[in-house]
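Taking it in order: structure first as structure tokens, then the write-up.
One protein chain omitted, others in place.
We just call them A and B in the order they show up, numbering each chain from 1.
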Amino acid sequence: MRIASLIIAAACALASTAATAQTKVTLWSHWAAEKIKRDFVEDAIRRFEAANPGVKIEAQWYEKTALYAALKTALRAGTAPDIFYAEPDQTEYMENNLLLDLSSLNWGGIEPWAKEIWSHKGKPYGLPLEAWTVELFYNKKLLADLGIKVPSSMQLDAAAMTDLVKKARVRNQTPMALGAGDRPFPGAHLTHEALLKRLGVADYDNLLTGKLSWSDARVVDTLRTLRSWIDAGLLPTTFTTLKLGESHSYFHTNPGAVLFLNGSWYTSRAFNPPDKGGQPPNFPLGIMKYPAMPQAVCNECRTISVGGSFVVNAETKNGRQAIAFLNSMATPETASRWLENVLVQTGIKADYSKVGGPHAGYFKELAATSQGARYYFGIPIQKMQGKQKEVFTQVFNNAFPAGTISVDDAVKQMNAAYAK
Amino acid sequence: MQRNPIDRQPWGAISAFLLPALTIYTAFTAYPVLRTIWNSFHRVLPRKEEFVGLANYAALAKDDLFWRAVGNTFIWACASPLAEVGIALFLALALYARVPGMRFFRIAWFTPVLMSYVVVGIIWVWIYNYDWGAANAILRTLGLERWAAAWIGDPKLALPSLIFITTWMWSGFNMVVLLAALHSLPSEVIEAAELDNCGWGAKLWHIIIPLIKPTLLNLLVLSFIGKMKIFDLVWITTKGGPLWSTETVSTYLYKRAFEWSTFDLGYPSTIAAVWFVIVLLAVLGLTRALRSREKLEY
Partner (left out) sequence: MIARAFLFIALGLYTAFAAGPFLWVATMSLRTTSEISRDHYAWPSTLHWEKFPQAWFNSNYSVYFENSLVVVLSAVAVLTIAGAMAAHCLARYRFRANRLVYFIIFSAIIFPPQITIIALFQSLVQYGLYNSKLGLTLVYISIQLPLTVYILESFFAQIPADLFDAARMDGYTEWQIFWKVSLPIALPAIATTVILNTILLWNEFLYAVVLITDDAKRTLPLGIQRFMGDQLEDVGMIATGLMIAIIPVVLIYLFFSEKLIQGMTAGAVK
């Protein structure tokens, strides 16, 4: 009996020391250069550590490509961090069982479609922190100078768009800033938003999953409309090599463009101080909807997708703490804080009408473009794999907007990529 | 070449001398080759490796991106030697004629070879820039505005533009080698030709070229091998784009191994294994074809 109680006492002593010992949780993330998002995450870490003494989260910040490279090898070598940044198109993590099942997260506080995007074989694997839509930003002053008015629907029609392109070029201005130099998605925004409107959610999904042929008359027709804009000089001459960061300053600083087609996370760069790549002070920023396409089935359709998310390493020894940290972010308060500071949508449930803060006005405009919208969840490269993804990226992110591939050849390439 | 005719083999010494080199070779060259070939028959994932037999090879046969890359690499490896050695020959002959300032020219022309492909790539991306690059700027000042183009942005022009860069780099090197070869020619033969009243053209074709043929062939083969391996330059300039017009086997393999959304290293290993065989066969074929024409005529 005495020995038993000694053992129990020893066990209790050990347990309590274990409980008060510091648990170190490692976290690797993108956004090294995006101050606003980085500050948000670091703030969330501080709040969590304050609420959970004994747990310390050590964050390491990277640029996206460097992060992905480091993770690929670290996961293979078994030296990956407990929590890391990931985006839903990285299905290779889930397919290789490298992520911890997050079913025990507080999913009631998260948008169901966001949970769906991160689900693989019925189980969820990521906290969808960032969500974004594709928005058409514009320079109010330049647009007014061209004599073009945005209707109350906040959406130009195709004819007005063609007109805009012509008028801007006459004045030697670039109608739309866009650059595919260092990312696989910006150029494709031009095409996929147009196709979504023309086809509607169901057929657009069929198109991306290979059930609808790219030779469909509606697809070809839409591509021809886009091609006419491109041929009229829609995009910068340096489109192919223009980097993402450069395309932002191309729009708002130098040389300045009328429009800018970008994800709604535009603000996380634009609202930085000007010497860090942000907008000039008092920049006349406006937002409108992507132009209506002729004969479209669903001009109010738009894409929303999940961006930066956090996932947990399947081999972590600190699973409990990691999940607790993620849960600490799955609350309406966190969502409001994200919205007010980062000014991008989020996959966490939030009351958009209650968003305050210094940029509340901007957020109201952003919300206005999404009014009455029907959503399609995910950008094309999040839906495609392997060869289709590669061909789509080369054709629609790079070549088609650059005008170096004809509509017929583009269609042929895509059909060939989907053929079994 | 004299060999030391000792009869008793000091095996201890021999093994000791060969050990460091052979250890490194086995660990870092021989073993990886074998392991890559082994990988090519498996799906190689982080936690497991499953045997798939010839599945990867079957997929490779149908992979048109791979064959496109092979085509591009071969075009490069065949066009480059001709350009590089041809220009080099002209330059070497020019210098052989004892133009003043020879040493200066020699040094200046050799510099491109010293620079890393990374440096060369960055500089030439600037030169090829559509708006302010030197290439288009020169064309515009010469009034040839029509010919200004997006040199590495246009799928039809990208590969020739890159070939132009390697030609720029290696012509100087080849020139220096040929010059050394020319200088090592027996002067009696040339003098004899002069006495025979040979014209410059005939002298060139019938005497000089046959005499330096071994060197010429060596340079062609070296250039061919070098272009079959090329990676750095493409990676810095176009990364295989636009539309796979500059995709080489090395860039395609890198992408499949490290950039596509998969952890599988088996398929990229298959690419490596097949390419290995293709390169060996090509080099063997080339040297055999060239060697049969290597007859010195006096």
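Everything below uses one rule, namely that a residue touches a chain if its C-beta (ideal position, glycine included) is under 8 Å from a C-beta of that chain, and two chains touch if they have at least 3 such contacts.
Since we're looking at a predicted model, the values are computed, not measured.
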Touching the absent chain when the full complex is considered, from B:Y31, B:W67 or B:W147:
B:Y31
For the chain left out of this view, which of B:A55, B:I75, B:I122 or B:L139 touches it?
B:I122
Identified contact with the non-displayed chain, of B:L60, B:A83 or B:V177
B:V177
Residues of chain A (touch criterion as defined above) contacting the omitted chain
33, 63, 66, 69-70, 73, 76-77, 182, 243-246, 249, 277
What is the set of chain B residues that contact the non-displayed chain in the whole complex?
1-6, 9-14, 16-18, 20-22, 24-25, 27-33, 35-36, 39, 44, 91, 94-95, 97, 99, 105, 107-119, 122-124, 126-127, 132, 134, 137, 168, 171-173, 176-177, 180-181, 184, 214-215, 218-219, 222, 225, 228-229, 231-232, 235, 249-250, 253-254, 257-258, 265, 268-269, 271-273, 275-276, 279-280, 283
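The definition used in the following text is that only the chains that are shown with their structure count from here on.
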Approximately how many whole Å separate the CA-defined centres of chain A and chain B?
42
Okay, in this complex, where on chain A does chain B touch?
69, 72, 75-76, 89-92, 95-98, 237-238, 240-241, 385-387, 389-390, 394-395, 398-399, 402, 404-405, 416
Over in the complex, which chain B residues touch chain A? Could you list them?
45-47, 64-65, 125, 129-131, 150, 153-155, 241-244, 258, 260-263
